[in-house]
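Note sheet for the following structure.
Excluded from the complex is one protein chain; the other protein chains are retained at their positions.
Which chain is which? They are A, B, C, D, E, F and G, in the order written, and residues in each are numbered from 1.
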Amino acid sequence: MNRVEIDGDRCKACGLCIDACNKHLLTLSSDLNAKGYHPIEIHDVEECSACALCGVICPEGSLAVYKEIKPKKGG
Amino acid sequence: MNRVEIDGDRCKACGLCIDACNKHLLTLSSDLNAKGYHPIEIHDVEECSACALCGVICPEGSLAVYKEIKPKKGG
Amino acid sequence: MATQDVVMAGFGGQGLMAIGKILAKAAMEEGKNVTWMPSYGPEMRGGTANCVVIIDDDPIGSPVVKRTQAAVVMNKQSIDKFEPTVADHGLLVINTSLIDRKAARDDLKVVYVAANEIAESEGGAKAANMVMLGAYLGVTGATKPETLEHAIEATFAGKRGNLGDINVRAFRKGLEVGLAARG
Amino acid sequence: MATQDVVMAGFGGQGLMAIGKILAKAAMEEGKNVTWMPSYGPEMRGGTANCVVIIDDDPIGSPVVKRTQAAVVMNKQSIDKFEPTVADHGLLVINTSLIDRKAARDDLKVVYVAANEIAESEGGAKAANMVMLGAYLGVTGATKPETLEHAIEATFAGKRGNLGDINVRAFRKGLEVGLAARG
Amino acid sequence: MAEQVAFKRTSVLTDDYFHYCPGCTHGVAHRLVAEVIEEMGIQDRTIGVSPVGCSVLAYNYLDVDFVEAAHGRAPAVATGIRRTLPEDRYVFTYQGDGDLASIGMAEIIHAANRGEKITVIFINNAIYGMTGGQMAPTTLPGMRTTTSPNGRDTGLCGHPIRMCELLDTLVEPKFIARGSLSSPKLILKAKKLLRQAFDLQHSGFTFVELLSTCPTGWGLTPDNSLAWLERNMVPFFPMEVFREPGKMPPQATPYHPDLKVRDDAPKAEKKTEEG
Amino acid sequence: MAEQVAFKRTSVLTDDYFHYCPGCTHGVAHRLVAEVIEEMGIQDRTIGVSPVGCSVLAYNYLDVDFVEAAHGRAPAVATGIRRTLPEDRYVFTYQGDGDLASIGMAEIIHAANRGEKITVIFINNAIYGMTGGQMAPTTLPGMRTTTSPNGRDTGLCGHPIRMCELLDTLVEPKFIARGSLSSPKLILKAKKLLRQAFDLQHSGFTFVELLSTCPTGWGLTPDNSLAWLERNMVPFFPMEVFREPGKMPPQATPYHPDLKVRDDAPKAEKKTEEG
Amino acid sequence: MAQRRMLMKGTEAIAEAAIRAGCHHFFGYPITPQNEIPEYMSRRLPQVGGVYLQAESEVAAINMLCGAGAAGVRVMTSSSSPGVALMSEGASYMVGGELPAVIVNIMRGGPGLGDIQPSQGDYDQMTRGFGHGDKHFIVLAPSTVQEAVDMMALAFDLADEYRNPCVVLGDGLIGQMMEPVTFPEPSERTFDRSWAATGKKPGQRRNILRSLFLDPEVLEKHVEKLFEKFKVMELKEQRYEAWMMDDAPPVVISAYGTTARIAKSAIRELRAEGHRVGLFRPISAWPFPVDGLATYVEQTRLFLGIEMSMGQMVEDVRRVVAGRRPVQFWGRTGGMVPTVEEIVAQVKERSAALGQ
Partner (left out) sequence: MAQRRMLMKGTEAIAEAAIRAGCHHFFGYPITPQNEIPEYMSRRLPQVGGVYLQAESEVAAINMLCGAGAAGVRVMTSSSSPGVALMSEGASYMVGGELPAVIVNIMRGGPGLGDIQPSQGDYDQMTRGFGHGDKHFIVLAPSTVQEAVDMMALAFDLADEYRNPCVVLGDGLIGQMMEPVTFPEPSERTFDRSWAATGKKPGQRRNILRSLFLDPEVLEKHVEKLFEKFKVMELKEQRYEAWMMDDAPPVVISAYGTTARIAKSAIRELRAEGHRVGLFRPISAWPFPVDGLATYVEQTRLFLGIEMSMGQMVEDVRRVVAGRRPVQFWGRTGGMVPTVEEIVAQVKERSAALGQ
């Protein structure tokens, strides 16, 4: 399964990653982080394509994206 | 007759008017002016066409050019 | 009541500066000498900002004071920073909506106000600062409530919508809390 | 000979600065203390420029002097300006090629040198300054002529043509005039 | 489970949290610069010059040696560094539009004109972010700022300055391009521009302008800021590669070979006066 | 004998003798400016701003009110005058290439960009005349000066800057042209450019560059200087009218009309920090 | 209406006061902590038919002042420490060219980029080394917002009277603080402007405004003429406040600007505890109130300079006291503001050492 790692304390809840994700997997959580922001969280992570658009647009560098390496099909 | 008025004390003997005059009427004189330059002088003034090129190029504004108004020919 | 001084502190954006100005303005209208002095921490936006308001019958010397008679705090950082600097037996007004701890000192008069919730109930969480101002005024009586309401109205006059109303209502709610706490 | 000082003055371009430097250099080679101080009038090019050279066995104080022991003048403006500032019974070296008047003071030792003509006869009117330098040296003996010739040669070493030669010859001609005037 | 990194914070960024406002694309620009430095493996040979502007603290985030410049003077500071350190070093400035296009106009033009072997990263957000949203030379016509409260009046203060176009009239620059930070796609493109600039740095002056947002100064939400940038800034500040190898100015070499002033010319006495 | 004036010294020049070196075309430029002022009958409504450079004493020769600027800052000084005096006044600066294109680069670009209603007369003689012939930003490649003793090395200090071309990237200027003072014909043409600039001054920023000689700094005789100018400067600094009515930049209006930042945008708290 | 009390920030009050003093031209460049001045000007000046123009830099701003000053209008700029440093050359030109203008400096912590907190680190820069050559500027240092307001009109009058730029020197505190102010009625004074460059009237002498005098004898005369003015300023424009000085207190604090207010609070506390302490507050930093201070030297046992700097004005105090009494110094720097408590403690400690 692909994976998005969120550094919640860096997140400033700007919401740019929300718009960037074509799969609409990201939302602001109701938690408050140390700086007083509601950091981003991911839901339905199994739908993540690891396209990394969220990571690319995040101004805080709060996101890391990992892609599962599927065992190669025969041939 | 056309006429060129030379303000000898302004002249710095740069010689630019000499080159500018197509009729080659201007030369440096052997006099010394107050600033220690040999000011320009005109010879064969009767050949002057009053083209004013000398006046136009003179950086010191030392020259004035007057054109004789010939009585109009009949007609 | 020779001198009144108070520090009002919270995140940038919570409107602490604004209520400080309103308080100062009201006191001025009552003929007092006042100073309003802002201070922004070295941090960027989101950091803590505060202002000190001094009200006096006499000309005011220092516009900055190390120990204030009162502190109005609207976030965690501010209570941590300003609780210790309140003068002995002074006043601490705490916004419980955003601060989840009690006062640590026991010499202080402490007023707990759920400012955000109260403001929201009056039509706008943005008016939480007015609730705090009301609470402060209720306890201290630094100015007459009417003067202060006037000052609020003047501040929002000409602004779009019924902001003035909402803010006055929020202020009044806070005032009630303050008056009650005054005992 | 404790101190020698001289002002050398003329139009910019006549090479007064250069002969001042050569004199200073020669004196330095003889182990003296020297200063060479240029001064350009407020006028633009074509205006008068001058330099003051001081030669001393002791460390030199002021590099500028109001009254010099000698003046070497190469144009009209310069004689007008510097004749009055020569010290009593001092020396005035006049370039008669460009100055058509005599010295006005009668306490001075005056040397008249047709510097331009002499220089021209030696192969270059540009060396008129060297003639003047020679004349000055002839009268004063400020340095040994040999040291000075060396200094001239060193100055023109590496320059195109036989400029060094011409200048030395011009200098020698001037020297003769000076020695003769010394009497 | 085997996995590969699709995107990760580069190690050339320090662990410090950015001090920028939420949604400000300064952070994106920082990251791109850091990624390029990492990819090129030049962290130990890179010296950054920080400006005065919101990015004044850039040295807190980019983990390379840094020198802080006075407001607008980063290109001069970078020149001082470039001209003294060994040639294998990389020197870059990172400047805002107030810093570079207003007070620092002379310094940027002359550094470009001299062909300083540096990379200039120009963050154009059409406003003075740090000082509270005043008008910048790049502020758009009609745009309100704290010192153009009725919108920039071109009748009084002219149109925005386009720095790429201005620098493109000079002979020396080797790379001039404008990109934008307003979408993931454009961000990836912007990174390519930065990489190209750094790659060409040792051949001459390289310049990358990045259109950037200032949600705070603009009074817009972060997402609206991106949209506003694309709608309003891009038309006036077109994204183009103005200069790159193979795209050099035609006017580079038209001078006459016989340029030497002749030695035998009658030299006037050296000038002595001035005001 | 009846006669008519073919050429006469304009009365807008004072009687003072120029302090310029023999053959220096600063004198020609002065005269042209004076003639234009005379022709337009604006002597009592004209304020000149003199630079620091050989022409620092321009106020001695041009018989109009004058303000002296610090080196390079004439456009700023002219701005101060222009923005305070009644609109019917004419304000011009007269600046050398060191003054305008080196130290004064920021001021000239910004005055042009703001569209200051002034006329800038730019005397480009490719050298610092007044201070004794040092390299200017406009010094030609290979040209020797007292600070480029082996000739300008473009590898070290780049190519000359072309000011007209640079300013022509800006939206506001209404007139930009380059002429030359190297022959009577070109002098007459130069005067036309000056006249056009003054005529257009009240519509916006106007700029006339005049290629000029510096016999002293170049180490050439006056006549050789004219020839040298035409042979070496003109190819690099082409004589052109870059901008005039009917020849305005295509890029003047491409911005999107919807520029106003929305009032209802969530305003972040006013910024408070800076470096 | 001019008499109504209004609650205003120091910066905005300064701007409004300038406009009411007839200054309708502002050229400046943003810098914290004085941005409210240009921002206010950008809103207000168009309303009164004036001109707000954001310069491309402080260098350009001061030169725009040259132009506007030369054209004969009231004009001002404002900035903060590093920005003011960039104005050095232009300011010297203005003195040389005898051009009036008002320059406001709201000081911040230095040197270099420093920080944006209040400071008094530019006393030396403004009173001594602001630009090159022989020259002076009147430097006025307000202590309250009301005083700042009153000072703006005075500053423009002084600039016009002496045809010399005049500096108003505030610290970040006075810039950011709000206080009630009333605006004075505009003064009726008028000034000769026939020297201005506005276009040569036919038949009249031209006006040339310049500082270049290539002949040193002429330049010397010019400088001597300027110094005639400076001498008059030194005679007529010394300003100060002596506070709590009537009972000849043994300890006198010298402080200016906001620091002086803090000192006042400290003195109140000290007096409440029985310590006799007074305050000497220069209002004009240049000309330093030499004569005023001199009258207090004999009666005083100890002078204590307090500044938001490492000790700059205290050198002027030392100059006047001239060794007759000890002059000590205590200050905070880098944007730190002295507190009442600290001053009280300093005074007590030092009085104790004095054997009081």
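One rule holds for everything that comes next: contacts are C-beta pairs under 8 Å (C-beta built on N, C-alpha and C of every residue); 3 or more make two chains touch, one makes a residue touch a chain.
As the structure is a prediction and not an experimental result, all values here were calculated from the model.
Peer 1: Of the residues G:I37, G:A61, G:M76 or G:V95, which one touches the chain left out of the display?
Peer 2: G:V95
Peer 1: Out of F:G23, F:G48 or F:G72, which residue would touch the omitted chain in the full complex?
Peer 2: Counting the whole complex, the residue in contact with the absent chain is F:G72.
Peer 1: Quick one: say which of G:M6, G:L219 or G:M245 touches the chain that got left out.
Peer 2: Of the candidates G:M6, G:L219 or G:M245, G:L219 is in touch with the missing chain.
Peer 1: Of G:A85, G:V145 or G:V340, which residue touches the hidden chain?
Peer 2: Considering the complete complex, G:A85 is the one touching the chain left out.
Peer 1: Please pick, from G:R44, G:R74, G:R163 or G:R210, the residue that touches the omitted chain in the full complex.
Peer 2: Of these options, the touching residue for the absent chain is G:R210.
Peer 1: Give me the chain G residues in contact with the hidden chain, please.
Peer 2: Answer for chain G: residues 59, 81-86, 88-89, 92-97, 107, 109-117, 119, 121-122, 124-135, 210-224, 226-227, 309-310, 312, 315, 318-319, 322-324, 332-336 touch the chain left out.
Peer 1: List the residues of chain F that touch the chain left out of this view.
Peer 2: Residues touching the hidden chain, for chain F, are 52, 56, 68, 70-72, 98, 102-103, 105, 128, 130-132, 134-135, 137, 146-150, 156-157, 273, 275.
Peer 1: If you put the missing chain back, which residues of chain E would it touch?
Peer 2: Touch with the absent chain occurs at residues 43-47, 49-50, 56-57, 59, 63-70, 73, 76-85, 89, 106-107, 110, 114, 272-275.
What we mean here is this: only the chains that are shown with their structure count from here on.
Peer 1: Look at both sides of the chain E and chain F contact and report whether the same residue positions are involved, with over half shared, or different ones.
Peer 2: Same-residue interface.
Peer 1: Which of the chain pairs holds the record for C-beta pairs in contact?
Peer 2: E-F
Peer 1: Just give me the whole-number Å value for how far the CA centre of chain C lies from that of chain G.
Peer 2: Those two chain centres are 34 Å apart.
Peer 1: Can you compute the centre-to-centre distance for chain B and chain E, using the mean CA position of each chain? Integer Å is fine.
Peer 2: About 57 Å separates the centre of chain B from that of chain E.
Peer 1: Where in chain G do residues touch two or more of the other chains?
Peer 2: 31-32, 53, 56-57, 113, 212, 214
Peer 1: Which positions in chain A are in touch with at least two other chains?
Peer 2: 12, 35, 37
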